[in-house]
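As you look at this complex, bear in mind that one protein chain is not there, while each of the others sits in place.
This part shows subunit A:
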Amino acid sequence: MGDVQEDIDNDSDFQTTESGASQSYPQQCSALRKNGHVIMKGHPCKIVEMSTSKTGKHGHAKVHMVGIDIFTGKKYEDICPSTHNMNVPHVKRNDYQLVDINDGYASLMEDSGETRDDLTVPKNDIGAEITKNFEEGDTLMVTVLSSMGSEVIIGTKPVTK
């Protein structure tokens, strides 16, 4: 288990394990938690706000939640009886080494050495940071979040030597 971190990083057959599996699984509303994930109106969201309420003193618990689409940043709201199920997306994070940036596309290398060039550098603060640090010649790792068939770069950190 000591090599777990590396195992994750160089896990090459990850996609294949996932491709057959469903993109989400049901979970009872009351079991969802803040900072967890949920599918709201078809979008994978991170739950940023969660509160329970009831209609009237003798009413039943309802869960009110606000989620932010993990890819677009769009906000969604939903309210649901606490006993109902909601779908929770499978969300994964992978770290890659950044090899190059071409026309706004990031060239990423897995630890196995395979590269991929299909992800854009996001047009936000993270993207700006990546571009800046890369141009300054730093060796960077980027974190890629994937869920429901979409992937996006969500973070970066310098390679620790």
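One rule holds for everything that comes next: contacts are C-beta pairs under 8 Å (C-beta built on N, C-alpha and C of every residue); 3 or more make two chains touch, one makes a residue touch a chain; residues count from 1.
As a working rule, contacts and distances are computed from a predicted model.
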- Note on the structure: The chain not rendered here carries, per UniProt and among "Actin-related protein 2/3 complex subunit 5", "Proteasome subunit beta", "Exportin-4" or "Signal peptidase complex subunit 3", the name "Exportin-4"
- Task: Sort through A:Q28, A:T72, A:N102 or A:T120 and give me the one touching the missing partner chain.
- Result: A:Q28
- Query: Of the listed residues A:M40, A:I70, A:V88 or A:L119, which contacts the missing chain in the full complex?
  - Reply: A:V88
- Item | Residue ranges of subunit A at the interface with the undisplayed chain | 1-2, 4-5, 7-8, 11, 14, 17, 25, 27-31, 33, 35-37, 48, 51-62, 81-84, 88, 90-93
